[in-house]
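In this view, the complex is presented without one of its protein chains, the others remaining in place.
Our next item is chain A:
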């Protein structure tokens, strides 16, 4: 149960920035994996299409190479035993989160500039045998000092060194709870909760929902002194299905009483993720349906998109009509892939219908709509249309049959309103400290939704040829 090491590549030149030492392997070992990754990349049409677990047929013993890309960085994690690849991915994610926590924007130059810190982090989070060591940011911050202004001052005045990190470091390890250090002090005891919900839906051409799901996430920023033991009660926990929790939440307690009992880590963390299931709130819902199937019956998409696309030789014409159903929608962006070889597009939007751009690198047309007016109930007047033509080097272009639409609902709209009961029901109680609980879900944070509208009349036009 151990990974072999971690390599961080710069996606600009595919060369390593930092890597663990791979002490029990030959020196060629990391290089062979980098080569395997580059070879797979060369073979793939699109970089995102490479299998995330690459089989590397090394002569003496084959291995697997798990990889993950984050912006300009590529993380490679070779594994030679019969290990859970998720274990490798979980470690990469954890390490990435640590880097983000330390440096904010994680890019190749940042890592190069803070090379020594990154290297120390690697040493502390992964031992040479491949076992993750200290991955909780709380404890790490004491062993490896973040590159902050304070550190700078400390190093100038000579306060850092043996006396600095080790004394506080001790407290991190003497704490019986791996995710929280002992002896924290804050002047203002505050805890913030953010609730973010995402609607994911696939809609067919007759505007019927094929699949949809609402995923929720509760992010917490905790600034509490001591070791507070919190109890959070949900007013309608039955609408929350398939929850998954941070390791601090006592799972058996939730199983018994549907309450969240936990000692929070310090700082930012994700407390829980869940699926929203409005049907469960109705008594006597058909028990034969699973949670996922039942929720599909409920959540509505707050707009419709009608479209017609006709393909001709070396191009085509299209017309998209967007009609919002909800009172207010923000950041609506519609993307349509025009097929390999698409070279340009010309469109005109209806008055106030937003702007469009054509992205030649992705062969994609992007249409950004203005925010729909609040309180405008009559959907007929709110229709936006985009008409246009496109050209293509292909004699018979094959544009995508689905448009991708992403949008945000302003706070309080649609889903948030429906979820009000569940999101508004927090009550805070601490064991040994009083604190203020700030709740932002449903009030200040937008709900981000993403959907695809499928199949809009391309079939007919193709067969006319």
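A few points about this structure:
We take it that a residue touches a chain if its C-beta (ideal position, glycine included) is under 8 Å from a C-beta of that chain, and two chains touch if they have at least 3 such contacts; residues count from 1.
Keep in mind that, in the parts below, contacts and distances are computed from a predicted model.
Per its UniProt record, the hidden chain corresponds to "AP complex subunit beta" from the list "DDB1- and CUL4-associated factor 13", "AP-3 complex subunit delta", "AP complex subunit beta" or "Cardiotrophin-1". The omitted chain makes contact with just one of the residues A:21, A:257, A:346 or A:393: A:21.
Where chain A meets the missing chain, the touching residues are 1-2, 18-19, 21, 23, 27, 48-53, 55, 60-62, 64, 66-68, 79-87, 89-90, 93, 112-117, 119-120, 123, 127-129, 131-132, 135-136, 143, 147, 151-152, 155-156, 158, 161-162, 165-166, 169-170, 173-174, 176-179, 200, 202, 204, 210-211, 213, 215, 241-247, 250-252, 254-255, 270, 272-273, 275, 288-293, 296, 337, 339-340, 398-402, 404, 452, 454-455, 458-459, 462-463.
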